[in-house]
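The structure appears below as structure tokens.
One protein chain omitted, others in place.
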Amino acid sequence: MLFLDIVSSILLLAGIFFGLSGAVGLFRFPDFFTRVHAASVTDSIAAILIIGGLLLQTSFDLNTAKLVFILLFLMVTSPTASHALAKSARHGGLLTLAETRPEDKQEHTQ
Amino acid sequence: MAEFIDLVLLAMLALTALRIIFLKDLFAVVMLFGIYSFLSALIFVNLDAVDVAFTEASVGAGISTVLMLGTLALTGRKEKPSTHSTLLPLFVVLVTGAALIYGTLDMPPFGDPDNPVHQHVAPRYIEESPKEVGLPNMVTSVLASYRGFDTLGETVVVFSALIGVFSLLGVRRKQKKDLDSGLESHRVLHVVAKVIIPLVILFALYVQFHGDFGPGGGFQAGVIAAAAFILYALVFGLPKAFAVVGPKFLQWMAAFGVLLYASVGLYSMYKGGHFLDYNQLAADPVAGQHYGIIIIELGVGFTVFAVMLNIFYAFGSQAERSNVQ
Partner (left out) sequence: MNFILDYYNYWVVVFLMMAGFYIVISANNLVKKIVGLNVFQTSVFMLYISMGKVTGGTAPIVAEGVTQYSNPLPHVLILTAIVVGVATTAVGLALIVRIKRAYGTVEENEFENKDDAI
């Protein structure tokens, strides 16, 4: 039981770390697409780790099944949400930082 | 620990509200309002109100946000600067707020079991409802049985909101030259939506029929099922959603839900009891309570589902009309 507790707290701590790094990235990254990337870290790996940690805390009953369903649902929906977000931005004409930079230079040289 | 979480979440809620005041970009305001709703749902969980949290997460963060975005599509997303001075409103708010803060000092302390709120009817609900109604979830017992008449009134209010929205907006008749809207190029969304929607509807049914034993019930289930169809309409376009469940059918369904609820009351009167007295529905009073609650929750679910989806249709068809013009 103790072993499971240790593994579970390691998973939870790793999940918190990825969640926090996603939040920091959301504020610090330079353009929209890198920010989506940071946000999707919170959506995917952080959520998986935290739910994985919680799974080990249950006594393998109905709650475990519910958590597994939540995990499956998140693994389908959150990458889709990030994808739709980035794709809509692309369709709306938003450029990445790398694409906007050369133009900036050209403007400077002109 | 629970107090600490409470402190942090309420502080986040206050910050979100503060940010809403100063933002001029209405799209961001609506998104922040969605965050605000989710945060309050978290606080409700922390304060033991699981049913309320469920409702707030699905209604406040789901349906309200979608409706507000639909309105923004028609009215534009920038707020223009006001010509009025902000000093007078600030003064009014500060004075009212100070008076209210002074008033809170007379409130009984938070969480004390001896508070007046917990002395009057609540002990009876907590002690007797598992025996009288036979359901573990006291919220459902109180909602559907003890205060069934009140809930009937709420259902009628939801129904009349549909009448209000329809008389203001109306749903546009289908025309041949309709653009086949929806998110055409989003292939991934199409595939995922097809997988997700049946699961969401299944979950709505679970919430509907498991509401007697855990958090859930007709209100939440109706909203969740409506959310599944709203997702369908957003991804595949309104015309296709109309082909699945049309506005006309939903009007009948909304009315049917209210009538189903009221007819349970009338039937119990016919059986010799009072209005909505479920004890008369079967020979055993507890079994009668069970039948009554299942039927009226079904009525609530029908009405809430039909009203929410139809209101979305009304807003959605407005947005499409203005896009075509």
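A and B label the chains in the order they appear, each numbered from 1.
As a working rule, contacts are C-beta pairs under 8 Å (C-beta built on N, C-alpha and C of every residue); 3 or more make two chains touch, one makes a residue touch a chain.
All values reported here derive from a predicted model rather than from experimental measurement.
Shown chains touched by the hidden one, complex as a whole: B.
Residue-wise, the contact with the chain that is not shown comes from B:143, picked out of B:143, B:238 or B:276. Remark: the omitted chain is touched by one listed residue; of B:37, B:251 or B:268 this is B:37.
Touching the chain that is not shown, out of B:5, B:121 or B:266: B:121 (per the contact rule at the top). For chain B, the residues touching the chain absent from view are 3, 6-7, 10-11, 13-14, 17-18, 20-21, 26, 29-30, 33, 36-37, 40, 43-44, 47-52, 55-56, 59-60, 63-64, 67-68, 70-72, 74-76, 79-84, 86, 89-90, 92-94, 96-97, 100-101, 104-105, 107, 109-113, 115, 117-118, 121-122, 125-126, 130, 136-139, 141-143, 147, 150-151, 154, 157-158, 161-162, 164-165, 168-169, 213-215, 217, 219, 223, 304, 307-308, 311, 314-315, 318.
Note that only the chains that are shown with their structure count from here on.
Measuring from the averaged C-alpha position of chain A to that of chain B gives a distance of 29 Å.
Within the complex, the chain B residues that touch chain A are 183, 185-186, 188-189, 192, 195-196, 199.
Put simply, chain A touches chain B in their complex at residues 73, 76-77, 80, 83-84, 87, 91.
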